[in-house]
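All protein chains but one are shown in place.
What follows is subunit A.
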Amino acid sequence: MDIDRPSDPQVSVVSSDGTMFHTTLKSILLSGTIKDMIEHIGEGGVENMGAIPLQNVDSKTLEIVIKWIEHHKDNIQPTSEEIKDKTADFIDPWDENFLEMDLDKLYNLITAANYLNIPQLLWLSTRKIAMLIKNRTPQEIRSLFNIEDDWTPQEIEAVQKENQWCEEK
């Protein structure tokens, strides 16, 4: 399919809670999942196809994802292989700003980016959470992410003992 055609047709997607969003083909093709699906329909299918249902993405998250893909539609997207080797040297300030959202939204965004197969967005959103983990104590991590401490005192002692060499003195 010629995805570089000058006109950029409109495409509609429907979130899990039934909200319809309109975007362009160029943007939506950043999603590997949808790209594969559209390639599967083949030439000419795009004009005739109806709204694409995305049962795993709710409307709030889909809105965020669409904002991101529309901003990045003209950028060359790295493949997931390339992303593996990529380090966090430089993050586009727009992206940095874009990711300023509460944790619930971030979790949903990660799940959606994975489902829709948008490697760059997955890379950015997982990095964002990892940056929150860095330089925090276990207790801080638990309270920040609302994680239950399910260790018994004996167990935690055993784990700490095993990794003792890493403790800062």
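Simple rule for what comes next: a contact is a pair of C-beta atoms (placed from the backbone, for glycine too) under 8 Å apart; a residue touches a chain by one contact, two chains touch by 3 or more; residues count from 1.
Going forward, contacts and distances are computed from a predicted model.
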| item | value |
| --- | --- |
| Chain not displayed: protein name in its UniProt record ("Replication factor C subunit 2", "L-aminoadipate-semialdehyde dehydrogenase", "Proteasome subunit beta" or "F-box domain-containing protein") | "F-box domain-containing protein" |
| Where the missing chain touches subunit A, by residue | 14, 16-18, 32-34, 36-37, 40-41, 45, 48-53, 55-56, 58, 80, 88, 103-104, 107-108, 110-111, 114-115, 117, 122, 126-127, 129-131, 133-134, 136-138, 141-142, 145-151, 155-156, 159-160, 162-163, 165-166, 168-169 |
